[in-house]
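The complex is shown incomplete by one protein chain, all other protein chains being positioned as in the whole.
Then we have chain A:
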Amino acid sequence: MKKTILFFMLLLACAVSAMAQTLDEAVHKLDNAASVKDYEALEKTFTALSAQQPDSWLPWYYAAYCNAKIGFLYQDDGDKIEPYSVKGEEQIGRAQALLDSAKQRQELSEVLTVASMVNRTKVFINPMTYGRKYGMLSEKYLQQALQLQPENPRALFVRAWVKYYTPKMWGGDKPLAKELAEKSLGLLAKDKSGTAPHWGKVENEALLAKFR
């Protein structure tokens, strides 16, 4: 009997330690994430972390970011995106609610950047019908993000991405996209690692690779 209890306690301890990945570890993992599976697993981790750190905006921010990334990976599969977009939208809203918008301008800029990405994923569901509404919302959040922090490398990357993929007649500008991505990359070099948002290197490099 004692042995059984011990065994279960051990099992429980293992389970807890598996779940109780620190935010540090999860963010480190996120730096190397690439597939939908990776992001799905990390999204679960971040959601779990949000329960442990109810006052921190970062777990919600990262959970929403994972959902946005899944949306971008599913860009050509409109049928699959919606549940991720909807979750991402809710999560980024929670992150924003935890911020003091008067003082935490830099953090708010990061949150709005991801909000812009989440709305962009809604456009992918069916650009023809969702494009008008969510494209506009996505642009609005991005503008707000850049207004709060003009040198936010992640907001600059999203701007570069949009400029690259928008038809010329509607304001698309490929040379500007390149310029913005390079600027973003330059600014990222100064970013610290740790738990603060610092993603963007891989994304910028992928976009710049299209110019070669």
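The working rule: a residue touches a chain if its C-beta (ideal position, glycine included) is under 8 Å from a C-beta of that chain, and two chains touch if they have at least 3 such contacts; residues count from 1.
Basically, contacts and distances are computed from a predicted model.
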item	value
Chain excluded from display, named as in UniProt, from "Outer membrane receptor proteins, mostly Fe transport", "RNA polymerase subunit sigma", "Sugar ABC transporter ATP-binding protein" or "Pyruvate dehydrogenase E1 component beta subunit"	"Outer membrane receptor proteins, mostly Fe transport"
Chain not shown: contacting residue from A:Thr22, A:Gln147 or A:Ser193	A:Gln147
Absent chain, residues of chain A that touch it	76-83, 86-87, 89-90, 123, 125-129, 131-133, 135-137, 139-140, 143-144, 147, 162, 165-172
